[in-house]
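Excluded from the complex is one protein chain; the other protein chains are retained at their positions.
Per-chain residue numbering starts at 1, and chain names A, B and C are given in the order in which the chains are listed.
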C-alpha cells in the first residue's frame, strides 16, 4: 500500500466519523432538553461538519479523480463509508448521546493533539484548527458526564446504562490496521499506544468524578466501521442524508 | 379534464394510499405486541401492497407512457404522491396504528363495495378482489377498537386519544374535487354521499360499542394529500422506500 | 396618575423605557406577551427548517442551514432574557406556549415540503419578519429594542442566503428544480402576507400599542412595504406569485394586491393549520423528555454550591 493510499483511507475514516456523528447530532435539533443545549449540540455538529469537509476535501484531492467532498459524502454507499461504529450509534436518550459524545471527544482531542504535529502539513493544519473546537467539545461533554452521573438518582442510572451500552464501540477508536502502519512510520499519524493511555486516563478520571463505574478496558470491543462493515442503522441515515442528490442527479443546489 | 385523465388521478390516489399505509405497517414488523399481530399486520400490508400494484398498473397503463407500477412507486417525489393524509401518519403506539387503520378500513370497505359495480370493468374487478381482503381488515380493526376501547383503563385512554388525534385526517377520505365529478357522472366511481353516511354509521356504532366518544363529524378536517400536499413525515418515508432504485438507477433487482 | 403621565412623556420623547423604570401593568403585560410570542416563534420556527437539515443537498447548504437554525436558537435566548427583564419566567412562558395560551407565528404551522422551502422561508418568511423587526428596533422598551437590533443583522443575512438558494435553483437548476421553487412560492406567498396580522381595521389592540410605541407601524403599512420590496426580487428570480390582481399602481407608488383569505388565517390561528398539533407536540415532548436532564443539572449545581460553601 502506498502512503498516499493509506493516507486517503485514514482521512476518510476521520472525515466520515465526523460527518456521521454530526448528522446524528442534527437529529436532536428541536428536541433537546433545553434551549442552551439546542445551541450547544448544533455548535458541535457545525464544527464536526466543518472538520469533515476539510478532511474529505484533502482525501478527494489525494484520490485525484476530480471528486469533491460532496461527492464523497453524498455518493458513497454504506460499504464505502469508513466511519467508526461509535459515531453511527443512534441517539437514544440524552445520556446515551452524551456518553457517545464524551468517549468520542476524548479520543478526538488526543488524536488531534497528536495530528497537529503531523509531518504532513495539511494534516497538521486541519488538526490544529480542529483541536480548538474539540477542546471545547471535550470540556462540555465531560462536564455533562459529571452533571448527569452525579446529578439525581435517575440521571445517574441512565448515565451508567449509557456508558455500559456504548462501551463496546469505544475500542475501535484505538485499534489500528494495515492503514496505520505506513503512516505511523512516516510520522504522518501518531502511534495509538500513547493516545490509548491518555484516553483511558481521561475516561477513568471523568467517570470516577461522575461517581460512575468504568467498564473493563478489556471488554469485548466491536470493530469493522473503519473497514466499511457497519451496523444496520447506518443505511437509514445515509438514505435520508443522500436522498436529494440521489433523487435529482442533475440538479445544482 | 378527460375522463381518462381523471381516472388516472383517481387510481393514483387509491394506489398511493395503499402503498403508503402498507409501508407504515411494515415498520411494525418485529415490534408488534404479540406474534399473532406481527402476522396480522403483515397480512394487511401484503394485501394493501397487492391492491396498490393493481391500481397503479392500471394507472400506468392509462398514462400510456410505458411506465410500470414500480416506476410510479419508486420514481415520484412527495409532491407527485396522491395518498390520503391519513395513510402517511406515523405509527405512534398500537392504539394510534389501529385507530388509523380502522377509520381507513371502514372507508376502504364501503368504497370498494361501491367500486365493484363500476362501469369500468377493470376497476370493478380490482375492487371485487380487494373487497374480500378489506372485509377481513375491517373486521379485524373494528374488533381491536372494541378490545382496546373496552379493555383496561389504560387502553381505553390510549384508544380515545388515538381516535381524537387521527380524527382530523379522516374527513379527506370523503372529500371530492374536480377529479371525482366526471367519474361519478360516468358511473366509474361512486358519489361519496352514501359512503360518507355508511362510514359515519359504522364508526359511530363501533366507537359506541367500544365505550369511546366519537369526535364531532363537523370537526375541522385536514386536506391536501390527494392534491399532493403532504405532511413533513412523508418525505422521510419516501427517502427510505425509494433509496435503492434512486441510488442504483441502472440496476435490475 | 403622575407616574403614568411621566411614562407617556418619556415614550413621546422617544426615551427608552428600561427594566428598572416604572411602567403601567398593561404595558408590561402587552410586552411580555409580544416578546414571548416572538421568542416562541424563533424556537418553533426552527422546526420546519430542521425538517430538511438532515437532508440538505450538499455540505455548504447543510452548514448554512444549521448555522441559521443556531442563530434562531440564539435569538430565542436573547428574547427570553429580554422577557425576563420584565419579571417573567422562561419556564412559565414555555408552559403558556405548551398549553396553547400564548401563540407563535402562525407561518410555522405550514409544513416545509421541499428543499426549495428552505429558500422560500429564508427569503419570504424571514423577509416579512425583518420588515417587522426593522421597525421594532425603535420600539419603546430598551431591552426589546436592543435585542431587535442584534437580531435584524442576522436575519438579513438569512434572507439573502434564502434568496441565493432560490436563485441558484432558478438560474442554474433543472426544470424540476424550477418547478419546485415556483411551487414553494405558491404555497408560502399568502401565508407570508398574513404574517403582518389582520387589517388595521380589525386589529383593536393596535392603537394602544402604537401609543406606547411598542408597535411603530400599522399592519397594513408593513405589509405594503414588504410587498413593494419583494416583487422586484421575485421578478429577478423569474417567478410569479399566486395573485392575479398583483399589479404596480403608478398613482399610489405601490403594488396593488388581491384580497387576503382571512378565514384561513383565523383557522390556522385556531389550531387547524397542517402542523399546529405536530409543532406543539414536538416542543412539549422535548420539554417533558428533557425534565430529568434539567433536574439532574440542577441537583448537580446545588451539590457543587454546597461543596464550595
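We adopt the following convention: a contact is a pair of C-beta atoms (placed from the backbone, for glycine too) under 8 Å apart; a residue touches a chain by one contact, two chains touch by 3 or more.
Computed from a prediction, not measured in an experiment: that's the story for all the values here.
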Item to check | Among shown chains, those touching the left-out chain | outcome: A, B
Checklist outcome for this item: Where B:23, B:101, B:168 or B:222 are the choices, the one touching the absent chain is B:23
Next on the checklist: In the complete complex, the non-displayed chain touches which residues of chain A?
Outcome noted: 77-79, 165, 168, 220, 222, 224, 229-232, 235, 239
Checklist outcome for this item: Residues on chain B facing the left-out chain by the touch rule are 23, 26-27, 29-39, 42-43, 45-46, 49-50, 52-53, 69-70, 73-74, 93-94, 146-148, 150-152, 154-155, 158, 240-241, 243-245, 248, 250-253
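Quick note on the criterion: only the chains that are shown with their structure count from here on.
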Checklist entry - Using the average of all C-alpha atoms in each chain as its centre, how far is it in Å between chain A and chain C? => result 35
Item to check | Euclidean distance of C-alpha centroids - chain A vs chain B, Å | outcome: 42
Item to check | Per-residue multi-chain contacts in chain C, two or more chains | outcome: 55
Checklist entry - Touching two or more other chains, which residues of chain A qualify? => result 240, 243
